[in-house]
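Okay, here's the structure, questions in a sec.
Heads up, one of the protein chains got dropped from this complex, but the rest are sitting where they should.
Chain IDs A, B and C follow the sequence of writing; residue 1 opens each chain.
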Amino acid sequence: MSEHKPLGRTGMAARVAQDIPGGWYVNLGIGIPTLVADHVPAEREVIFHSENGILGVGPAPAKHRENPWLINASSQRVSLHPGGSFFDHAMSFAIVRGQHLDLCVLGGFQVAENGDLANWAQSAEAGTGQIGGAMDLAVGAKQVWVVMEHTTKGGEPRLLQRCSYPLTAPRCVTRVYTSLAVLDVAERGFVVRDIIAGLSFEELQARTEAKLHR
Amino acid sequence: MSEHKPLGRTGMAARVAQDIPGGWYVNLGIGIPTLVADHVPAEREVIFHSENGILGVGPAPAKHRENPWLINASSQRVSLHPGGSFFDHAMSFAIVRGQHLDLCVLGGFQVAENGDLANWAQSAEAGTGQIGGAMDLAVGAKQVWVVMEHTTKGGEPRLLQRCSYPLTAPRCVTRVYTSLAVLDVAERGFVVRDIIAGLSFEELQARTEAKLHR
Amino acid sequence: MIDKFVRSMAEAMAGIKDGATVLVAGFGDVGAPNALIEGLIEQGATDLTLVVNSGGRNRVAGAEPSGLTRLVALGRVKKMISSFIRAQSIAGELVRAGKMEGVVIPQGTLAERMRAAGAGIPAFYTPTGAGTLVAEGKESRWYNGRECILEEALGGDVALVEAWTADRWGNLVFRDASRNFNPVVAMAGALTIVQTHHVCDLGQLPANEIVTPGIFVDRVLHVPAGDPRPVA
Partner (left out) sequence: MIDKFVRSMAEAMAGIKDGATVLVAGFGDVGAPNALIEGLIEQGATDLTLVVNSGGRNRVAGAEPSGLTRLVALGRVKKMISSFIRAQSIAGELVRAGKMEGVVIPQGTLAERMRAAGAGIPAFYTPTGAGTLVAEGKESRWYNGRECILEEALGGDVALVEAWTADRWGNLVFRDASRNFNPVVAMAGALTIVQTHHVCDLGQLPANEIVTPGIFVDRVLHVPAGDPRPVA
């Protein structure tokens, strides 16, 4: 077994941030995705959308400058970039569903090689679940990137031929950032773009159910 | 023939205004309906909606106080009542279609005894016509009152068993104000509420194609 | 004279019936009409259908449960429509025990269904939820190469709203991210009840800045409620 150090939450967030071009409108989901904003250099102007009705979300403010009326979709107190705006939920999801966002970054439980995403429930139990804005974002953003651990804590693969959990949306994911690799979702399936240092393609494949392509 | 003097445009508008209770939200169509606002006493607070995105339309301003950016749906320069608001066309017609208006007052070519209204075209010629906001208002307002001459200039009746012109909306009119009478549209047809002085029920019937009820 | 201000919570809550569908604005505690929810607990209506974005949030150790959670825990809600009902929340446990019906729907669909109700649009197609459990039992068709499902308007007998400032016509403005569901809920309620932090004279709200025109509002109660709770 080769020497390799999987990316942690911060490392994954920073890796995603590298790939976001200036000028993009981006929504960041709950969890690791929320951390991405901290790693986009200040001189690169990216406009962050939050589904609770904000464009131009800025970083967490200093404690004495907190505004209790200004939270992001993860319910964290945030600031507003000059040029930011507030609007209602119907408008916020018009922006999402209407394909005006260049990108959303979502957490995931499972991603299938055809781009299916599962990130809101681990079983089909009726009447409970945490859909939030994920289904709208998954169908609405021009690019859907998923960031997650490459496997579950128990070592079960999350990159699958077919999702076993209930879907968030079919065929929506365009790229996956894991603790071990960056993979594009292409016509033929997962195409590996980047692997962390010290891990071979074969070793990555061994931790992945779906077939990987170079 | 008895002595009678049909109401003119101003008389009809004033007659309509009499019946509008304070506190109602009201849209006034193009033509005679627009005149109605001038006859609502200032102490009776009625809120006028204009489909180009205004609630709280006020009277025409003095020439030196005209605001070129503030017109009503008839493209006349108007003023704004304190408490008035501006919004976009989607919101304006959400108000209309969503049945939030208590009343719209529309002009008409023909009204049928089942409440059908024709007010946008005199023939079914494809590709031209003046629908404007009338179809939305006719289906959306809680009450639809039509104000019009009782007959055409040529003496043809406008209160009919069935409209011959293209419909604005079926079964929408709740009351008609004409130069000769006020009529409710009820389950059994036109019910006369009021006739101008000097005209008998029979004389009114003679100028009306549809059967009138007392 | 039009005056939508009411002078007491009892007046604000008058006439809410058992079995009513109640739309509640807010995203977490920000923009949530918490005083009105307390009023509803007090008022007593039961067998409610509650429509609210996050109806089943986690318990926070040491914190007083929200009014919404207490309303649910009191058994007053027979059905909850929400984008977020955690299995471990009080609402989630009632759902799993079969004591309350839970319906989890996408957040954007929730907003659009209420907006549709307010706008007189009885149903619309949306790509959101197509090909998922959300689509079960719904009509679908393809537009521009994407499957879309038919969703119906979701109006309420009652809508509960929190505003920042209101005037006697019921015109409303909101503070920052507390706008969220408030304008949407306001337009979708047959009886729209507002709690407002501030009141002002007619004409003090600039006409270009009014977010919710008073036509959507029936009653306004002045409740200077203070800032939303800190996030747990």
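Keep this in mind: a residue touches a chain if its C-beta (ideal position, glycine included) is under 8 Å from a C-beta of that chain, and two chains touch if they have at least 3 such contacts.
All of these numbers come straight from a predicted model, not from anything done at the bench.
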Chains on display which the left-out chain touches in the complete complex: A, B, C
From B:Ile32, B:Val111, B:Val144 or B:Leu167, residue that would touch the chain that is not displayed: B:Leu167
Which residue of C:Asp157, C:Asp176 or C:Asp218 touches the chain not shown here: C:Asp176
Residue in contact with the excluded chain [from B:Phe87, B:Phe109, B:Trp145 or B:Phe190]: B:Phe87
Touch list for chain A against the chain that is not drawn: 22-23, 25, 45, 47, 49, 55-56, 80, 82-87, 90-91, 93-101, 139-140
Residue numbers in chain B that touch the chain omitted from display: 50-54, 67-71, 73, 75-77, 80, 86-90, 92-93, 96-97, 124-136, 139-140, 166-170
In chain C, positions touching the absent partner: 112, 116, 119-127, 143-144, 146, 148, 152, 173-176, 179, 207-209, 211
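Assume only the chains that are shown with their structure count from here on.
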Chain contact graph, described as a line, ring, star, complete graph or other shape: line
Centrality ranking, top chain (CA atoms only): C
Distance-maximising chain from chain C - centres being C-alpha averages: B
Between chain B and chain C, centroid-to-centroid distance (C-alpha), Å: 36
Centre distance in Å when chain A and chain B are each reduced to the mean of their C-alpha atoms: 55
Separation of chain A from chain C, taking each centre as the mean of its C-alpha atoms, in whole Å: 28
Multi-partner residues of chain C (each touching 2 or more other chains): 115
Contacts with two or more other chains, residues of chain B listed in rising order: none
